[in-house]
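Missing here: one protein chain of the complex. Every other protein chain is in place.
Coming up: subunit A.
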Amino acid sequence: MRTFGSPEFLFIVYALRWTLSLTVLAFVGGGIMGIVLALLRIARSRTLRTITSFYMQVIQGLPLLVLLFLCYYAPSLFGIEIAALTAAAIALTINSSAFLGAIWESALRAIPKAQWESADALALTPYKTLRFVIAPQAIRLALPSTVGFLVQIIKQTSLASIIGFIEITRAGQLVSNATFEPLKAFLSVAALYFAVCFPLTQFSLWLERRTARRGAGT
């Protein structure tokens, strides 16, 4: 039987790159989809807004674990073999898109109508209004909650361990099984999550304080 030593610890540390890769995939994929969703939510067409809202409600009402199972097992019904990483990335992307879309939608809505109006009066096109007037202000507003949600994504990647994807939670499980020292294994895992998430949380809080200070002006 093995004892918990530095090779075991390093095994978990190496798995961190998979946690981080999955996070990046989910954040980038979810971010791109989230931007589209947020824009569709403020579109002129009522149909588009309703459909988008329906999609977001469904995803937000679905446990991520169920979504993960769906993405992992559904393709095999059509004879498609799908890697755990791919399934996890797709599930996390879909999940993140709905939440990031909601965060950014509310940021876009928080910009006063008068800003759209004065850009209109200056003959800017809707695209340029969004690009130069609305988005810069909305991004500043949404940044703290966006970084906060990034921390959520990092922790959510642990669910991918269930479909056999070896990120740090799964690595901790493997080490725990091999050493029969679950406490050491999972405390290491916890320490790694904390090491990644804590700076981001602090960053998010700092952004929030900065936004609040700026918000005191016009």
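Here are some notes:
Going forward, a contact is a pair of C-beta atoms (placed from the backbone, for glycine too) under 8 Å apart; a residue touches a chain by one contact, two chains touch by 3 or more; residues count from 1.
Please note the rule applied: contacts and distances are computed from a predicted model.
Per its UniProt record, the hidden chain corresponds to "Polar amino acid transport system ATP-binding protein" from the list "Assimilatory nitrate reductase catalytic subunit", "Fe-S cluster assembly protein SufD", "Tryptophan synthase alpha chain" or "Polar amino acid transport system ATP-binding protein". When the whole complex is considered, the residue among A:122, A:187 or A:212 that touches the unshown chain is A:122.
The omitted chain makes contact with just one of the residues A:40, A:56, A:133 or A:150: A:133. Interface residues of subunit A facing the missing partner chain: 114-115, 117-126, 128, 132-133, 136-137, 140, 214, 216-218.
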